[in-house]
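Note that one protein chain is taken out, while the other chains of the complex remain in position.
Order of writing sets the chain letters: A, B and C. Residues in each chain are counted from 1.
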Amino acid sequence: MNRTIASLQGIYVPNIAPYDAQGRLDADLLRRMVEWLIDKGVSGLYSNGSLGEFIRLSYDERKRVTQIIAEQAAGRVPILAGAAESNMEMTLSMCRHCADFGCRAVSLTGPYYYKLSQESIEEYFRQIAVASPIDIVIYNIPMFASEISVPVLTRMALDCPRIIGTKDSSKDLCRFMHVNHAIKDQRPDFANLVGWEELLVPSLLMGGDGGTLSTAGVAPEVIMQLYHTARSGDWERAIQMQYRILDVFQAMLSAPNFPEGFRSGYSIRGFNVGPARFPNSRKEKECLAEVQGKIACLLAEFGFPEAAQACQRANDGTFPSQELERIVDEVAAQFFNRH
Amino acid sequence: MNRTIASLQGIYVPNIAPYDAQGRLDADLLRRMVEWLIDKGVSGLYSNGSLGEFIRLSYDERKRVTQIIAEQAAGRVPILAGAAESNMEMTLSMCRHCADFGCRAVSLTGPYYYKLSQESIEEYFRQIAVASPIDIVIYNIPMFASEISVPVLTRMALDCPRIIGTKDSSKDLCRFMHVNHAIKDQRPDFANLVGWEELLVPSLLMGGDGGTLSTAGVAPEVIMQLYHTARSGDWERAIQMQYRILDVFQAMLSAPNFPEGFRSGYSIRGFNVGPARFPNSRKEKECLAEVQGKIACLLAEFGFPEAAQACQRANDGTFPSQELERIVDEVAAQFFNRH
Amino acid sequence: MNRTIASLQGIYVPNIAPYDAQGRLDADLLRRMVEWLIDKGVSGLYSNGSLGEFIRLSYDERKRVTQIIAEQAAGRVPILAGAAESNMEMTLSMCRHCADFGCRAVSLTGPYYYKLSQESIEEYFRQIAVASPIDIVIYNIPMFASEISVPVLTRMALDCPRIIGTKDSSKDLCRFMHVNHAIKDQRPDFANLVGWEELLVPSLLMGGDGGTLSTAGVAPEVIMQLYHTARSGDWERAIQMQYRILDVFQAMLSAPNFPEGFRSGYSIRGFNVGPARFPNSRKEKECLAEVQGKIACLLAEFGFPEAAQACQRANDGTFPSQELERIVDEVAAQFFNRH
Partner (left out) sequence: MNRTIASLQGIYVPNIAPYDAQGRLDADLLRRMVEWLIDKGVSGLYSNGSLGEFIRLSYDERKRVTQIIAEQAAGRVPILAGAAESNMEMTLSMCRHCADFGCRAVSLTGPYYYKLSQESIEEYFRQIAVASPIDIVIYNIPMFASEISVPVLTRMALDCPRIIGTKDSSKDLCRFMHVNHAIKDQRPDFANLVGWEELLVPSLLMGGDGGTLSTAGVAPEVIMQLYHTARSGDWERAIQMQYRILDVFQAMLSAPNFPEGFRSGYSIRGFNVGPARFPNSRKEKECLAEVQGKIACLLAEFGFPEAAQACQRANDGTFPSQELERIVDEVAAQFFNRH
């Protein structure tokens, strides 16, 4: 079951969007991240995913992100490029842009904002598949964009040569299995990638081809080792490793204001990712600072020295006296409000 | 209860996006629609709402839509301009654009795609409210974008002078009443507009200030009469009229691929609105053609001659023989598949 | 619009289930409540609704509740009796029981637990409607039980003489209007009752026939006055009264562990309703105690002397020193855990 012949294989690492102090895209830092990830041995890179805040970038910024990543990678690893735009003309224009810079394929989410019928979604992707100059991966992420049903995906996979795979962030292993079951026999090169790190080992066991995983950018050493261990068939060890990443993934995921938790992870690994593009409240900033210490300590368990230092710093911090005062004030206020 | 002193009052009519045969924005037709609506006596115009497919337009197209509507109206009626963009800088830039063209206020949906905490949403709007050069209406449409909770809306209404009202398309009269209850006593000029035509009369009865209603562009004569009847306190007649618009609204709403049903309505009223920007399947096109006849007949009941003619044409159509053949073929196929 | 000829009209007050110190149904107290409510002039009584915890009573207890209420009322007001059981045989048996005790009609929720198709639900109710010896009200409460769609309800209303009305707790005025719109012209005696007090006035305005409202048992004087005011056509005053009940309804509704907030309301009115049948955590009990003070003060605004006294007692309470200690302990624990 491990001898995949899928078009895309392995771990494609999504970028986060690094900003400078003025909130502009930090191209130099993005290039350094690309170098660092290639150096760590990742299978490929994935631009403009949900982690990369593609929706919060301008059209031109999205174009630049893919260009920077593709140029910096310079063919050393394949690039999967997010190209979802809010209408077909712009999506096709972005597809051409990605093709021009040598990307391996584009990734397209279902349309967002409106609620659309599965029929419309199918028609939309089919028209794109006919016109696109580059291979397409269908990106199912129902928590943010229109779901693409398994029957629709199956029909398109069997009819459209341009549609070479899918990436699934629905956190639903049953769906993942149904996709394999419906498509792989008839189209063995169709790539079935998982977009939820908790399911990496189960999905590989059930015949998956890899994943695009947010944690893979924060701890590429760990995720790549996990992937290769599973691929080698050492399931017992792979499962142990799979369980070890649950806590750090959950800590980054449940931090206030996704993807700030993952951006914190990058920051712990030594990248100055800059301010959040979407604003956080004061309370969320405090919470994020606290969670960052926790993330650091969890990452330190994997033996990253810079994470160990960040964990140490977080633990050295004394209990912030101003917070204690704030709590006492609130208790007092509550008391006097009632009298 | 009818003596509203809200900043915004009456019916603000949202535009649909008209396209030419090549799918480009049809500026001339948009201008003609503005003239037609002002001629019908609408209270104001509303650009780039969900009906107007703002999300499917490019940034530049959105700018043009507001510019065209504002220039054409030329101060005869106030303009409420949709200015929601996917990050704060672009949203503020759009606010300045709307201010430059003399709009009365902008309307901002909650952020879409990501799921955000109410704290982040509040922080986001507060920062915009501080920086915006133009008054703001908070547009709650939870079926498409992040909901804005009543406590968040209330706090902002009481703290931020720039936030002068809300538009609610949640279809939830209880929420509407809670907004009134929490805000109006302390800020009587706060405008509470409904975005669901079925609730126009109930919301006016409960102290609302008007609405932005899709049907108001298809049947402005009817909606304006309904509004004025309710405002005059003739509830018995207003209720009868309210019930009369349910069927045509539901027919346009439930047609395949919103907002195509409403665009069909405009087409029946004599505007050649052009092809759909988002593709429809063959089956959806057939369904839409059928629904269009139904919409025409419902509109005809209000006495619009062009609708009566369209209704007549639809009824004259003979049963399409090719569809009969298709069904017979399918029945036969089903039969032989089993044998 | 106020001249309803519906089979059921007015306010049917649902019971709460009173328990003695051992947690058994308190029949005497239930009888006293019936007397009190009839004395306050309610239109009818409603046994075994969601407020009455019908699902948490045994089959025999449910039978007793209806029997007690019907016997005590003794024909002075009509009884609507909840008769939903988890299979058809038991439901029909309960219908016969309610008929035997002279109830006016039974109320049946959609089936719960399983998710059922609208077709099955329709078939279920049609078979009951044929066999039932008593008139039926279809009770739509989608937050707890299977929704009954408007088309299904409409078909049944037009076909089944035994189905004489509906009660809707979906909080959706649009649905309420669609039911009126689809059924009343063809079957004017069909009763459309609202089950959400915030919508009482809007629903009456739009042609409704009354309601079954939890608040009506806690403040029957207020709800009956509100109902009669609206029925008299004095909408301006009715609306003012409608807004006045929002806060107390929300306070009772959002108290921990529905229907404990409403049971607290009865307790403030002087009924010793006994312990909760479903257990509350220690924290929920503390919260409930606090909310009870708030409910008392809101009820006091309507001029109920016993509520004013309860409000006074709540305000006299000094800030509980043990809670202050608990908070300080928690702050300290948090502090030392980090060091």
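In the analysis below, a residue touches a chain if its C-beta (ideal position, glycine included) is under 8 Å from a C-beta of that chain, and two chains touch if they have at least 3 such contacts.
None of these values were measured; they are calculated from a predicted model.
Participant: Out of A:W36, A:Y59 or A:W235, point to the residue that touches the absent chain in the complete complex.
Facilitator: A:W235
Participant: Looking at the whole complex, which of A:A131, A:C160 or A:M177 touches the chain that is not displayed?
Facilitator: A:M177
Participant: Write the list of subunit A residues that the hidden chain touches.
Facilitator: These residues of subunit A touch the chain that is not shown: 1, 171-174, 177-178, 180-181, 196, 198-199, 201-202, 205-207, 235-236, 239, 242-243, 246.
Participant: So that we can see where the missing chain sits, which residues of subunit C does it touch?
Facilitator: Within subunit C, the residues touching the omitted chain are 23, 50, 55-59, 86-90, 111-117, 119-120, 122-124, 127, 143-145, 256-258, 277-281, 283-284.
Here is the rule we use: only the chains that are shown with their structure count from here on.
Participant: Which chain is most central here if centres come from C-alpha coordinates alone?
Facilitator: B
Participant: On a C-alpha centroid basis, what's the spacing between subunit A and subunit B, in Å?
Facilitator: Computed value for the inter-centroid distance: 35 Å.
Participant: Need the CA-centroid distance for the pair subunit A / subunit C, whole Å please.
Facilitator: Between these chains, centre-to-centre, one finds 47 Å.
Participant: Where does subunit B touch two or more other chains at once, residue-wise?
Facilitator: As it turns out, subunit B has no residue touching two or more other chains.
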